[in-house]
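A single protein chain has been removed from this complex, and every other one stays in its place.
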Amino acid sequence: MAQKKLNVALIGYKFMGKAHSQAWRTVGRFFDLDAEPVMKAVCGRDEAAVAEFARRWGWETSSTDWREVIGQKDVDVVDISTPGYTHDEIAIAAAEAGKHVFCEKPLCFTVAQAKAMLAAVRKAGVKHMVNFNYRRCPAVALAKKMIDSGAIGQIRHARFTYLQDWLVDPQFPMNWRMRAEAAGSGAHGDLGAHSIDLARYLVGEIGEVVGMQKTFVTERPAEGTSHGISATAGEGTEKVTVDDASVFLAKFTGGAIGTFEATRMAPGRKNFNRFELNGSKGTLVWCFEDLNYLDYYSTEDPGDRQGFRRIIATEGVHPYAGAWWPPGHMMGYDHTFSNAAADLVQCIANDKSCSPCFQDGAQCVAVLEAVDKSIDGGKWAQVEVIK
Amino acid sequence: MAQKKLNVALIGYKFMGKAHSQAWRTVGRFFDLDAEPVMKAVCGRDEAAVAEFARRWGWETSSTDWREVIGQKDVDVVDISTPGYTHDEIAIAAAEAGKHVFCEKPLCFTVAQAKAMLAAVRKAGVKHMVNFNYRRCPAVALAKKMIDSGAIGQIRHARFTYLQDWLVDPQFPMNWRMRAEAAGSGAHGDLGAHSIDLARYLVGEIGEVVGMQKTFVTERPAEGTSHGISATAGEGTEKVTVDDASVFLAKFTGGAIGTFEATRMAPGRKNFNRFELNGSKGTLVWCFEDLNYLDYYSTEDPGDRQGFRRIIATEGVHPYAGAWWPPGHMMGYDHTFSNAAADLVQCIANDKSCSPCFQDGAQCVAVLEAVDKSIDGGKWAQVEVIK
Amino acid sequence: MAQKKLNVALIGYKFMGKAHSQAWRTVGRFFDLDAEPVMKAVCGRDEAAVAEFARRWGWETSSTDWREVIGQKDVDVVDISTPGYTHDEIAIAAAEAGKHVFCEKPLCFTVAQAKAMLAAVRKAGVKHMVNFNYRRCPAVALAKKMIDSGAIGQIRHARFTYLQDWLVDPQFPMNWRMRAEAAGSGAHGDLGAHSIDLARYLVGEIGEVVGMQKTFVTERPAEGTSHGISATAGEGTEKVTVDDASVFLAKFTGGAIGTFEATRMAPGRKNFNRFELNGSKGTLVWCFEDLNYLDYYSTEDPGDRQGFRRIIATEGVHPYAGAWWPPGHMMGYDHTFSNAAADLVQCIANDKSCSPCFQDGAQCVAVLEAVDKSIDGGKWAQVEVIK
Partner (left out) sequence: MAQKKLNVALIGYKFMGKAHSQAWRTVGRFFDLDAEPVMKAVCGRDEAAVAEFARRWGWETSSTDWREVIGQKDVDVVDISTPGYTHDEIAIAAAEAGKHVFCEKPLCFTVAQAKAMLAAVRKAGVKHMVNFNYRRCPAVALAKKMIDSGAIGQIRHARFTYLQDWLVDPQFPMNWRMRAEAAGSGAHGDLGAHSIDLARYLVGEIGEVVGMQKTFVTERPAEGTSHGISATAGEGTEKVTVDDASVFLAKFTGGAIGTFEATRMAPGRKNFNRFELNGSKGTLVWCFEDLNYLDYYSTEDPGDRQGFRRIIATEGVHPYAGAWWPPGHMMGYDHTFSNAAADLVQCIANDKSCSPCFQDGAQCVAVLEAVDKSIDGGKWAQVEVIK
C-alpha cells in the first residue's frame, strides 16, 4: 500500500454520497495506487444525519459547513456529490482554496456556469474531473480502446438511448429531480448528459443538434420541499417543471450522425443506458443492463463466420477487470465508482490530467444547451465550442 | 378448397415477384379461403426470362406487355411487384380496367402520385392493398391486438430502427436501388417506409417531423444501366443519388413522440426492422431478426415478478400461426407474404376493405415527403393529411 | 428447370404429410435441380380425406392402398410420412419394388426392424434417406462444415436438450403419440432421436450410455382409438404407456462425453432442440427456437476480443441459404424440409449416396435401444454397432 496519502472531503451524502463513499473505502483494496486515499471529512445539511453517515462509512469527521471543510489544510481533494444546482459554487470555492476537484455530473446547468468553473480550476492549477462513471465500465473502456485501434473503422452512426421507468406511474410523488430550480432539467440533464459524454468519448464532437422534449405527467402528488428550494404545490399536487423525455438528432463534426433519447417513461427499462456505434468496418453495442458485455461485429471476420461477438469484459486483459476477480466474476454498479476513484488518484499522484475533465463537462453542457435552443427555435442549433 | 376462383396477374418477376409467386402457390394450401387464387399470368420485360419464370413458378401464361395483361378479361387481381417508379402508371391502368390492385411498397414516390392512384381505385370501386408485409408477422399482428386491448396503455414513445448493412463496402457496385430516378430515395423510402407504416398501424398518425439524411459513400463502381433508366457513370464509377441513411424525429397527433432511423450502413444488421413502444402501462418490442418473438412488459404484473416476457408467437392462439404448424415451429420471411395474400383474398371474396389500403400507402408517402421538406428547410415540417 | 422427372408417392398425409407436400411443391422453385420432382400420388386410410388432400396440395392421384401405389410403374420415390410403427413394412415393400425410399424419423422401433430395412434397401440397390430434417437448417449445416474444418478442435463435451411443453397439462387428452404400440416410445424416440442423429452427425459414434425415463402424468383423458390401434381406456381415462421424458449420459467412441435430455414437460419450451459442443479450440451452440443463428466461440480470437459470435446463417455463403432470399430474410420450419428434398433429388439424379441413410437411421435406433437396456439394467449399456 502506498505511503503517500490523499485526503478526501466529500460534500453530499445521499445516493451519490453513498456511491462515492463505497468507492473511497474500496479502491485501495483492489488497486495498487500511488497514493492512499484517506476519508477525511464528509459534509451535509443535517448535523445528526451526516454524523451518523460519517460513522457508518468511516469518514474521520463530519460537518454542516462546506466552506469550512474546503478551507481545511489537511484536505487535498473535494468530492462534490450534491445536486447539480450547487456544483458551480462549491467547485469554484474548492479550486480557489487550491483543492483538486472531483465533481458529479452534470457539471452544472449552463454554459456560463461551466466556463466559470473551468476558468477557476485552470487558474488554480488543480486537477479536475467529472464523474461520468459509465466510462469506467470495463466494457466501455474496452470499446474506447477498440475504436482507437481502428476495430470498427470510421464511425458513421451513433445511436444512444438512456431509458428508465421510475416516473411511469402518475402517482409517483414529486421530488427535487422534477423541479427545474434544483435539477436544471429532467431526463435531459440527468440521463442525456451521460449519453452525450459517452458519445464525445467514443465518437467525437457534436456540431449541430435538433431536438424535442416532453413532460407526459405534468402534475404529481406533492412531496413538500427539499434541498432548500420551495415547492410550488397547491391542493396537494405540484407542477412538474422538467422534461420526462428528451430526444435529439446530432451531426458530429467528424461526419457521423447520431440519435439520442433519454426518458424516465419506458416501462421495463430500469437503467437502460445503451449505445450502438456503426462504423465502416464494424459495430459495437453496449448497454448498462448487461454492463459486463460488449457486442462487437467485424466485417473482417471470415465471410461465413461473421456475427456479433459477445465479449464478457471481465478477463484480466480487459480494462480495470484485472484489479478485481477471476474471469467471469461479474461486476456491478459500484465498481464503476471505484474504477473512477482509482483513475483520479493516479492522475493526482502522478501529476497527470484527468479525463473527463471540466472542459469535457462544459462541452457536455454546451450540447445540452444547444438542444434547448433548437427546441426554442424549432430548428437545428449549433453547439458552442468550449475551449 | 373454395369453388370460387380469383385470377391473379403478376407484374414484375425479380425479388418481389419471387416472393409473391411463392405466396400465391402456398396460401391456399394452409389457409381455408373463400376463393382459390389462380396464377393466371406473369409479366416482365425479358420474354425468355419471364417465360422461364412462369414455367418454374406455375403461372399459366407470360407476357412482356403489362397493358395487355391488365386488359385480359380473365384477370381479377393485378399484383404489382415492379420497382416503385412504375407503380402509379400500372396501378391506375389496372384500376381503370376494373381490376383489384395489390401493390408493393412504397406505393409511389410523391404525394401527387399517391393522390392520383387513390382517386383511381376509389373511382373504379376496386379493392386496393399495399404490401407492407411486416404487418403480417404473427408477432406484429399480436402487438396490434394487444395495443388495441389496452395492454400497454397510452403509447408515449415510439422507437423505430430499420438497419441493414449491404452497402457498408464502398466497392459494392451500383444498382437501381441507388439511383433516385428508379428508387425515389434510398434507405428512406425502402426501409423507412416500412417503419412509418408500422408506426401508423400501431401508434397512430404522425403530425410533424424533422430529419436528416446522409450518403456516406457518394460514388460506387458502375453497374451499367437497369430498368431502362440510364446510368450517369463515367470513368467506371457512378454517383449515388439517394441517401444511405435517413433519420427523423416525429410528433404523433395522439401525443406520443417518436424516433426513426433507416440505414444500409450498420455492420451486422441484416434486416434489423425493430420497434419499441413504451406506453403508460407497458412496453412492446419486436425485431424482424427474431421475427417469431414479441417482447412484452406489463406494469400490472406483480411487483417482484415484472420483466420482459418473450412471447413466441407461433401458437394456435396467435394471429396467422394456427394456419401453419404446431407451436414452436418457426416461421420465416416468406410466410409474411402468404399471410398477406390470405388477407387480400378474403377481403375480395367477402367484399371487405383491405388494410393497409392505398390511403395508408399515400399517408406513408406524405410522411416521407414531410421529412424531405424538413431537411430542405432545416426545421420541423407538417405532414399533409391524405383524406 | 430440369427435363428429367422424378415421380414421388407420399404415404401418409397428416402433420408430416403436409410438411413433405409443401417441400415437394416448393423445392424446384428455389433450387436448380437435376431432376424435377413430380407429385404423383398420395396415399392414406380415409378415401375422402386423402382425395381432398391431394386436390389441395396438387398430388395427381390419391389412394387408400399403399401397396398398390408402391407397385405403380411410374413411381420413382416412396416418401413415408406415416407413424413409426408402419415404417418397416412400407419401406421394405418399397425397396423390393425397386423404389428409392425417403423415410420419416425414427426409422423404426427396434434394431431388428432397422437391420431388415437396411438389408432390403441394400439388396434392392435403391437410394435411401431418413428425414432428420434438423440437419438441413443452414445454421446446423454450417456447424458441421465448421467442425470438419477444425474450427472448434477436438470435441470434448456434447450437450443436447430437446424440450417441449405440450404435455404439461394433465388434462391434455391421449393421442397415438402416448401409446407404446403406435409410437414405440414417447419423448425418447420422438425428440431424443433427433438429438442422437445430430450428435452422430456432428460429434461421432456413441459407445456407451446410461439413462433414465419418467412418465409424470400416467393417465390422461381418453381420446378413443387412432391409427387402428385400440386404446386401453376405461372410465374415460387411458393409461399413458410411453415416457414423458428421457435422459441419458453418453460416452462417444472418439473421447467426448455427452448429456441428452428429451422431454415434453418443460413449460415455455416449444421446440427447444438445442446443442452445445465444447471443443479444444472453441464452442458451437444452436437451438431451433432461434434456428437461423449459430453461436460460435473461438479461443483463437484475440485475447481481449473473444466472445460468442452470433452468426445469422442466412447469407449467400451459408449452406442452403443462397437458394432462398437475400441476407437477413429469415427461414422457418418448412424450409428444412425443402432443403432435405433438394438433397434427396440431387443424390438420386446424380447416383450418389444420401445422408443420413438407413444405416444412420439404424444406428440411431441402436442408441435408443441401448438407453432402454441401460434403464432395465440400472447400469451402463453398450451401443450395438450397425454395419
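All chains are identified by letter, namely A, B and C, in their written order; residue positions are counted from 1 within each chain.
The working rule: contacts are C-beta pairs under 8 Å (C-beta built on N, C-alpha and C of every residue); 3 or more make two chains touch, one makes a residue touch a chain.
What you are looking at is a predicted structure, and each value in this text was computed from that prediction instead of being measured.
Looking at the complete complex, one finds that the omitted chain is in touch with A, B, C. Checked against the full complex, the one of C:Asp88, C:Glu104 or C:Glu261 touching the unshown chain is C:Glu261. When the missing chain is restored to the complex, the residue among B:Leu33, B:Ala124, B:Leu142 or B:Ile386 that touches it is B:Leu142. Within the whole complex, the absent chain has one touching residue among A:Ile70, A:Met174, A:Ala187 or A:Leu291, and that is A:Leu291. Think of the hidden chain as still there; on subunit C it touches residues 152, 156-157, 159, 161, 163, 165, 168-169, 210-212, 214, 216, 245, 247-249, 251, 255, 257, 259, 261, 263, 265-269, 276, 278-283, 297-299, 306-308, 377-380. What subunit A contributes to its contact with the hidden chain is residues 1, 15, 19, 21-22, 25-26, 28-29, 52, 55-57, 164, 166, 269-272, 288-291, 312, 314-315, 325-335. The chain not displayed touches subunit B at residues 142, 145-146, 151, 293-296, 301, 303-312, 315, 317-318.
Just so we're on the same page, only the chains that are shown with their structure count from here on.
Viewed as a network of touching protein chains, the structure reduces to a complete graph with every chain in contact with every other.
A centroid comparison over C-alpha atoms places A as the chain most distant from subunit B.
Averaging Cα coordinates per chain and for the whole protein, the chain whose average falls nearest the overall one is B. At the interface between subunit A and subunit B, two copies of one sequence, more than half of the residue numbers in use are shared by both copies.
Taking the mean of the C-alpha atoms as each chain's centre, subunit B and subunit C sit 36 Å apart.
If you average the CA atoms of subunit A and of subunit C, the two centres end up 55 Å from each other.
Remark: subunit A and subunit B have CA centroids separated by 42 Å (rounded to whole angstrom).
Multi-chain contact residues of subunit A (touching two or more other chains) are listed as 306-308.
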